[in-house]
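Here the complex is missing a single protein chain, while all its other protein chains stay put.
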Amino acid sequence: MIHSFEVIVRYAETDMMGIVHHSVYPIWAEAARTDLMKAMDYSYTEVEKSGIMLPVTEIRFIYKKPTFYEDIVTINCAVTHLDNRRLKLDYSVKNKEGEVCVIGYTKHLFMGVETRASMRIPSAVLDKFKSFYHPEFTQIP
Amino acid sequence: MIHSFEVIVRYAETDMMGIVHHSVYPIWAEAARTDLMKAMDYSYTEVEKSGIMLPVTEIRFIYKKPTFYEDIVTINCAVTHLDNRRLKLDYSVKNKEGEVCVIGYTKHLFMGVETRASMRIPSAVLDKFKSFYHPEFTQIP
Amino acid sequence: MIHSFEVIVRYAETDMMGIVHHSVYPIWAEAARTDLMKAMDYSYTEVEKSGIMLPVTEIRFIYKKPTFYEDIVTINCAVTHLDNRRLKLDYSVKNKEGEVCVIGYTKHLFMGVETRASMRIPSAVLDKFKSFYHPEFTQIP
Partner (left out) sequence: MIHSFEVIVRYAETDMMGIVHHSVYPIWAEAARTDLMKAMDYSYTEVEKSGIMLPVTEIRFIYKKPTFYEDIVTINCAVTHLDNRRLKLDYSVKNKEGEVCVIGYTKHLFMGVETRASMRIPSAVLDKFKSFYHPEFTQIP
């Protein structure tokens, strides 16, 4: 499944160029990721309570078109890499006209909350992520 | 009418105390205000296009209880003062249990986009705001 | 002593009005507060390590003039109320021309990290804050 999440652009998210500041897209991607995990019935709040963290190890975003204040923006995302220790999600941000404005990915490491070290993810958790695994959704090859 | 607007708390909005950072509430208030103006069929984007700006001249927020990552938070807001040149809105932020977590207000000046000076608001615009005028909603006397 | 702290306005801190967004001033006030506490040889990092938190219970800011990208901005601050359980600081934000652009205050509660309840502050800590206690610096009466 590709997961779809909507945001309405906030005034505070714009900059003096009159467009959404580029640092906002990683925050929207994170909100979409939160929503994807809720959709797979494993909210990130639950993840952290079960002793697992998912820190970001890499982000990459390519900006094609700006988005503007009050725009209703759709973020599509899916898991594009998954193994016992690592996770990658790709994102596509579209404006109301359906134009792709921004694409990108984030990479994550499964890490123990206590140990703060890399850990193998339990297979039950891995299975949940698999329902959103779509390597063909990769936005930046 | 009291206007009601929902946000889902983003991870980036939390701080190392584990709660939503206090500077986030003015941003949520602004998003609720945007939504209120859309509901009165006069989006803030339209406002600025018609040559009127609504800069913030004062904010005040009182923090009673924290909100947390992934919480679904409701912001109620209404116009609590309105004249030809000035506008005040009050806000009440509730968590899912209906507890009031934060209250506050923002004050605004009607200002010409070109002149950057205070201006009298056209009466047609004033009328639109009147439908959300509820001085009894005042949160901080 | 009145404490003085400088920031250079970041591009990301501007909005589509071309000025610094109003939600940024509480963040600058916090950075000035951090610097004040470092100057009294009691960094906030130390505060939290010693089991004391200083959550914000109220903020109020009045906006007189905008500040702009790349401006060098001075935030003056001092303690304007202090007792065993509560703290208030006032702030004055000036641009390079020395014009007062924004004034405001923040109120804080001494709270135990473990108990998450209000606590009496140790007198040694109280003494440190006293060196920055200047009720006459109050910006908003």
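Labels A, B and C are assigned to the chains in the order they are written; within every chain, residues are numbered from 1.
What we mean here is this: a contact is a pair of C-beta atoms (placed from the backbone, for glycine too) under 8 Å apart; a residue touches a chain by one contact, two chains touch by 3 or more.
Worth saying up front: this structure is predicted, and the values here are computed from it rather than measured.
The shown chains contacted by the absent chain are A, B, C, with contact judged over the whole complex. The residue from A:A39, A:M53 or A:L82 that touches the chain not shown here is A:M53.
Panel shows chain A; residues 17, 22-24, 26-27, 30, 53, 55-63, 66 of it touch the chain omitted from the view. Within the entire complex, the positions of chain B that touch the omitted partner chain are 11-12, 14-19, 21, 23, 69. Across the interface with the omitted chain, chain C contributes residues 8, 10-12, 27, 30-31, 34-35, 38, 43-45, 68-70.
Keep in mind that, in the parts below, only the chains that are shown with their structure count from here on.
For this pair, chain A with chain C, the centres built from the Cα atoms lie 34 Å apart. Within chain C, the positions touching two or more other chains are listed as 17, 23.
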